[in-house]
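Input: a single structure, listed below in structure tokens.
The complex appears here without one of its protein chains, the remainder shown in place.
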Amino acid sequence: MAEAVLILSIVVATLRAATPLLLAGLGELVAERSGVLNLGVEGMMLMGAAAGFAVRALSGSAALGLLAAILAGIAMAALFALLTLRLLANQVATGLALTIFGIGLSALTGLPWAGVPAPGLAATIWPGLAHAPPALQQVLLLDPLVWIAFAGVFAVDWFLRRSRAGLALRAVGESAEVAHALGTSVLRIRLAAVLFGGAMAGLAGADLSLAYTPMWAENMTAGRGWIALALVVFATWKPWRLAAGALLFGFVTIAQFQAEAFGLSLSPDLLSTLPYLATIVVLVLISRDATRLRLAAPAALGKPFRPTD
Amino acid sequence: MRLEKREAPSAAMLWVAPLLAAATSVVLTGLLFTALRVNPFAALRLLYLAPLASANGVAELALKMTPLLLCALGIAIGVRANVWNIGAEGQFTMGAVAGGGIALALGPAGGWYVLPLVLAAGIAGGMAWAAIPAALRIGANAHEILTTLMLNYVAQDILSWLVHGPWRDPQGFNFPQSRTFADAATLPTLWGTRLTPIFFVAMLAAPCAWLLLQHTTAGYRLRVAGLAPAAARYAGFSARGTVWLSLLIAGGLAGLAGIAEVAGPIGQLMPTISPGYGYAAIIVAFLGRLEPFGIVVASALMALLYLGADGLQMHLQLPLSLTGTLQGMLLFLLLAADVLVANRVVWRRAPAAAHAPGSMR
Partner (left out) sequence: MTNLPRRSVLAGALATPALLTRAARAAAPLKIGFVYVAPIGDAGWTYQHELGRRALQAKLGDKVKTSYVENVSEGADAERVIRQMAADGNGLIFTTSFGFMNPTIKVAHAFPKAKFEHCTGYKRAANVATYSARFYQGRFLAGLVAGHMSKSGIIGYVAAFPIPEVVQGINATLLGARKVNPKATIKVVWTSSWFDPGKERAAADTLISQGADVLTHHTDSPAVVQAGEEKGVWTLGYDSDMSKYGPKTCLTATTMIWDQYYIKRAGMVLDGTWKSTDTWGGIGDGMIKMAPLNKAVPAAVAKEVDIATRAIASGRFKPFFGPVLNQAGKVAIPAGQGLTDKQILSMNWFAQGVEGKI
């Protein structure tokens, strides 16, 4: 029984650690499939985290908090879209500037909410969580955002492969010029994809500030936006591989902690390289088939599009 | 209003656009300060002028821009060749580790050869770290965006492990710092400031990078690989060569930046040696339009933004986050203004055709 609970808790801890990476990654994946590279994920996540926490503290409603986080992410993404889609500014530089801006603005606007305690999402939904039996507690800890993240994998996968709009989005990401010539509204699709990326990054931030570590603290994402970006490349722009990558990354981190708690004698610094090394090793293993990889990468990624006629 | 592509980039706008952006930023920043009930003139002065008000301030600016410049040059060469090196941070760290390791191994030994050896080891360390993603890209087709980013974290962990363990100062109460480097392994400082000669090396690296890109066969191949990969393959240019060359140059430059930091103003190895220079350098590279001379200007500007933040906190008690927000705003404006270089604004209703799907509106 005790071992079963231990295994269950490792599974739950892995799922929860993977959730923010997966949420942000799914949004970025869709944006990149439309041909837009937005390196501002970290900044959008932080704005989502700050806005989500603030609105929840003001309104008392976690649902409104989540909504605010999504809107904050969208607002940041809209800024990015204005610069890159409309003014044709460089996507890489604009994305990085968005991160610098988001780190600063979230800290500035979040200042009144630093140090306001709040219960986590799971404890809000299940008030008796702290006293539930261990196995049940683990299951209840899987808050709605975890389910949303993994349901999102199905949804995005279906959207990209089966829906008309998804087909158009992929076409735009492969060649904006060809898609345009066929009468597809390139900029509108890219705008939608970028805003979706912002919404998901905002939600990922809210997963941290409302569910996983319910608080607002400056720079609390601690680099998860960057990991999410890397996982999209790792996933070769495929939702299922993204889920696998996020779970792998989460699991290796949890496994490192488990090993240490069991008293494994290894340097903590060297152990903490494991998630990064594991990601590289798996990437190497899955990247060897060069032709398939080339097919997977959106050909127009990062290239601006200007309607010519 | 719509944008129309110029037939050739506007030479005038090349200069006017950033100035326009800077002016707009100053006005917006001033308005923001006024809204915050801060004297906008005092604040703007602290932000942009005070850091340069003394010779020491100018030297600090030059010191701060050195790692940004070195890393950004390498990144730009890579991007021009379509090699996405996000790993300057890790290459910087491993340069510091390799060069610092030599400095520690030589101990108090003196001699003219120590410093060149330390610097060479730093460059080699950065190159070696950059060689890993190069090899993985060539040998295993693994995308360098991911491998270089992951290796940044690994490099930081290696540095942390070394200073917490094997390289810890035996006289240092087990605190995570190495011994301070011997004088022979430390860069000389100039004019009583903290500036080291590496600044001039970095300034020299810019024209060298320009020469490489514009006037050598290797540079030509790099640019063709970046602009038209298919053409490069057709012309028989080796993709391997491009990846290796651009990553090794970038790694060497970042490694030099790293060793210059620890053998210069820091003087020892410690867990934190970079406040994110490798990442900031990516934005510097693009802000400088991937042109070596543009990067010189951009790195000076970025360094100025860092220094200005100190003064706002010290004198006006404005939080660091406000400066971060202002920095983001200025960068947005600079990037947006660049549109004017390649485009002209047309103040008329677009022709009917532009209303077809895909128009800007």
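Read from first to last, the chains carry the letters A and B; within each, the first residue is number 1.
Simple rule for what comes next: contacts are C-beta pairs under 8 Å (C-beta built on N, C-alpha and C of every residue); 3 or more make two chains touch, one makes a residue touch a chain.
Since the model is a prediction, treat every value here as computed from it, not as a measurement.
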Task: Hidden partner chain, touching residue among B:Leu69, B:Met270 or B:Val341 - done: B:Met270
- [ ] Name, in rising order, the residues on chain A that touch the hidden chain in the full complex.
- [x] 5-6, 9-10, 12-13, 16-17, 20, 107, 114-115, 117, 119-120, 122-123, 129-131, 137, 141, 208, 212-215, 217-224, 253-254, 257-258, 260-269, 271-272
Open item on the list: Suppose we count only contacts with the excluded chain; which residues of chain B make the list?
Closed with: 36-39, 41-42, 45-46, 49-50, 53-54, 56, 60, 63-64, 157, 160, 164, 172-177, 180, 194, 261, 264-268, 270-275, 306-307, 310-311, 313-321
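Assume only the chains that are shown with their structure count from here on.
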- [ ] Please report how many Å separate the Cα centroid of chain A from that of chain B, as a whole number.
- [x] 27
Task: Residues of chain B that touch chain A when the two form their complex - done: 3, 5, 79, 136, 140-143, 145-147, 149-151, 153-154, 157-158, 160-161, 164-165, 279, 282-283, 286-287, 319-329, 331-332, 335-336, 338-339, 342-343, 353-354, 356-360
TODO: Spell out the part of chain A that touches chain B in their complex, as residue ranges.
DONE: 43, 79, 83, 86-90, 92-94, 96-98, 100-108, 111, 180, 183-188, 218, 226, 229-230, 233-234, 267, 269-270, 272-273, 276-277, 279-280, 283-284, 287-290, 293, 306-307, 309
